[in-house]
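One protein chain omitted, others in place.
Coming up: chain A.
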Amino acid sequence: MAECGIFDKKYSYIHDRKWGSEAADAHHIIVRKSHAKGFLVYLSPILLLASAFHLFLFKDNITITFWNSLLIAFLVKLLLQKPVEKVMPAFGVQLETHRGSKIVRRFVPIDKILKPVLSECVTPVTCYWSLSFIIRGEAELMLVFKEVCPPVKVLVPIWKALCAAIGSEGILGTPTADAP
């Protein structure tokens, strides 16, 4: 049985219970391709290739063409979308990232997780929510989603399910209270 809710223009969230909630509880987040971005992905290498050939034909410089080709290959790889999936077996949490046919997995044993937290992150240009684990014995938080920033309405059901699985009360953000 699966539940599906499209929350965003960019993200889809699927809660997959096909194995039964006691065995495994899978939460999928799919990053959908943006048409505008897809157009840019294919247009920009064409433009770069055209400029490279122009330089090659008029200036006969093979080095520039070579570096342009490398740049094109790097840009195409960088801009392709990466669907993300997270599976949570009862004895731990498995985090999977699917990039086309390539899957990267990380497993975190349940007894290593002290608490899952939703916290706000601030960069010089924006703020966003992130889901992290407080790991026993480690000073740094472990980010669940390293490369994408799903909206908080997608993160909340995953956070609640994690809290239920770990058996901790959900406390938002575990704020650091500072008194002057």
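Everything below uses one rule, namely that a residue touches a chain if its C-beta (ideal position, glycine included) is under 8 Å from a C-beta of that chain, and two chains touch if they have at least 3 such contacts; residues count from 1.
As a working rule, contacts and distances are computed from a predicted model.
Asks: For the chain not present in this complex, what protein name does its UniProt entry give, out of "phosphatidylinositol N-acetylglucosaminyltransferase", "serine C-palmitoyltransferase", "Vacuolar protein sorting-associated protein 33A" or "Prolactin receptor"?
Replies: For the chain not displayed, UniProt's protein name is "phosphatidylinositol N-acetylglucosaminyltransferase".
Asks: Could you list which residues of chain A touch the chain missing from the display?
Replies: 9, 119-127, 129, 151-153, 156, 169-173, 175-180
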